[in-house]
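Note that this complex is displayed minus one protein chain, with the remaining chains in position.
Coming up: subunit A.
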Amino acid sequence: MTEPNTTAPMIRLAAVDKFFGPLHVLKQITLDVPRGQVVVVLGPSGSGKSTLCRAINRLEPIDAGRIEVDGSPLPAEGKDLARLRAEVGMVFQSFNLFAHKTILENVTLAPVKVRKLPVAQARKTALELLERVGIANQADKYPAQLSGGQQQRAAIARALAMRPKVMLFDEPTSALDPEMVQEVLDVMTALAADGMTMLVVTHEMGFARKAAHRVIFMSDGEVVEDSTPSEFFTAPKSGRAKDFLGKILTH
């Protein structure tokens, strides 16, 4: 086990295998994400990209291989895993805000329970974060009273409240009405510009072009291409990537 250090990549996957029953969803995935890098993971549905994202904080345990976050291997289930997850922000497709708590309580829960911050301080930080994502005026409402876009921005604020080292986004805009996609992407773009290490599973090609440093293209559980956005969109190397881009960029 290595100590966290500045030279280790923020995320490292080495020969990761994952099966769902007989289905081989991640095939020998090896991938390093340096700190500060914004990586967009693209691919057709069923290509394993969400599983890859969820494996990094062990919401999906892997069957073989090794995953390291900031130089430390992923712990098994228990207190150490909880500690690691506190360092890794996660944003879900379906927001998953705590339904019985207000937006402000959603954002303060983990800082108070996990980081043991005083409530007053947690509230102050939470309000600043809600301000940053543009929904400070919704702080005392319940999730169900907010639009999808507002809920997802609240979920981003909730993850940021733990001051994570890295943020994982699992199709953050896929459940949103079209007119709400941009407000969430704007928050993510600002976050990327601030230097946050991000791994984003998405279908938003605009975001990939504008904010990503790197594009990973997955198909059938494999990393098929690993390049810069401009390279990927203008000159994809593999047939599968050309096929995928042909389907999504024509309309």
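We adopt the following convention: a contact is a pair of C-beta atoms (placed from the backbone, for glycine too) under 8 Å apart; a residue touches a chain by one contact, two chains touch by 3 or more; residues count from 1.
Just so it is clear, contacts and distances are computed from a predicted model.
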item	value
Candidate names "V-type ATP synthase beta chain", "proton-translocating NAD(P)(+) transhydrogenase", "NADH-quinone oxidoreductase subunit J" or "Glutamate transport system permease protein"; UniProt protein name, chain not shown	"Glutamate transport system permease protein"
Touching the absent chain when the full complex is considered, from A:Ala110, A:Leu127 or A:Leu245	A:Ala110
Given A:Val39, A:Ala159, A:Met205 or A:Val223, the one touching the chain that is not displayed	A:Ala159
Absent-chain contact - pick from A:Leu23, A:Ala64, A:Ala82 or A:Ala190	A:Ala82
Positions on subunit A contacted by the hidden chain, ascending	57, 59, 77, 79, 82-83, 85-90, 92, 94, 96-100, 109-110, 113-114, 142, 144, 155, 158-159, 162
